[in-house]
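Before we start, here is the structure in question, set down as structure tokens.
Part of the complex only, each chain left as placed.
Chain nomenclature is as follows: A and B, assigned in order of appearance, with residue numbering initiated at 1 for each chain independently.
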């Protein structure tokens, strides 16, 4: 089979590799759609993300969907032909954190496209059957792939306890900010303001159901009079993170979604007098069943985020389009083409 | 002012009464819309509901909205002319349960239209300012009145921990079942099945967003293959309540909304093997802010439940229309007409 491989910084090569053999409990999936994530772009450009260093060839891509074509011993939940969305981080299932339902914190997690685990920019991948989630026809291949970033937004809403009638501020209108917007609406939030400096993305936010947008290039967050129950900080900009805490009401919750290696300055007195809560977020757990229901029922529309399709040979173009085109949100690689 | 008074079982008389004087902290509200509730009908027909006996003239009506026309000492949150929705049960504010936020359980609660407290079928009522909730123009007078039954539905969803992607069974398609349906959808439920024996009401449920309806006159609940996360039992029928427990998935929650003086038979082994949770529900607490947001934003449409308007002199007709017309859902009394 063909796979597109990061062989050196800013170098993707198409390689022929053997098709994966399923181990016990695993299925082999013919990959139909793979979204390009900011972390793929970071590995491509910099060869690393913080402590995670690419020092051997690596297949990128972890937002993936496809069709089951084979399975290993003990697989009892799948038939050949099932359309599935991949949950790309497989834990050990039996450590204390897994048993508690916090499998995203499993110390033995094997996560796609994170050195040294290969990802999904290839024609086939193998994965544990429990992490290949069947999707109904109402969910397109692209949407099935994008259940992964959606899961981040859903998990952020869960951590921030967004709910019916909540007022939510979303800092940053990149792909994660945009899925978080839809997630917040699906959780019942009735006021969702999205803040960014990119007017094009704010327009997408407005078209996706934001009840308000804020161009923080024009109006600093602190002057916008926002009074939110929940902040989903998706920008990863340190100053924006600190500013967002001042937009919270007493008892409000901030969820730190956007990543970075810096420190965030927390204003202690503000945090105390208003009893704010700040939560870090690491991927997601148990979000696929909910995500599938929300997309299949039409509550959430992921296809609208897709801004381009690329064949496997065009993986590098898909990884770089965002640098050239500010209107690009979510490029999709289709490994079978 | 005029008030319509239950002077004896099945007897409503229009009386002239003095306008209420606001006590400290109270506002006086000119009542615009009052929904007719099943409990009003029970008092009218039977003169009692369980231990609550009407032994003196009583003004019925506790689903009410209107306009602030006067206020007592210390009122600082209202101006004359504010449109408000009334939360009809005023607690003592300072007992342990109130301080814990469970004011619906306050032992000193004074609830409209519950002997000996008069209700809102009158031109004016007085109420504590904190329980006269301002509503925006996007909420009609009728909808403002119906925030009260909606609150029951929202509270039921809260108790049952309905959420995004939940599968909900609603037993009973009366007014409370129908607002619970909309509440469940607003909480993010993606599958909401409504069960009843009344085809007309099931049609209303289907038109209000139910993803499925079940005529339990044709197909018993136990044969319908329902597998719900949450059951909102709004029928009050003992057998239906027991049957509903068999429609719950492992870890499911049943909320007993429909009232009655009977016992419910809980199948112990089922409850244990599936770790089911059964909760009683008494009115609501802290639901108005959420209810107002949900209606103002268009997530919930209460006006669609209104099936007739009646002047104050027609109160008795409003109380009895439901017995004559099975298509009647929510009659509204407009005390100013």
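Just so it is clear, a residue touches a chain if its C-beta (ideal position, glycine included) is under 8 Å from a C-beta of that chain, and two chains touch if they have at least 3 such contacts.
These figures come from a predicted structure and were not determined experimentally.
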Number of identical chains in the entire complex, 2 depicted: 4
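In the analysis below, only the chains that are shown with their structure count from here on.
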Averaged-CA centre spacing for the pair subunit B and subunit A, given as whole angstrom: 40
Residue ranges of subunit A touching subunit B (in the complex, touch as defined): 154, 157, 163-165, 183, 186-188, 190-191, 211, 289-291, 293-294, 296-297, 299
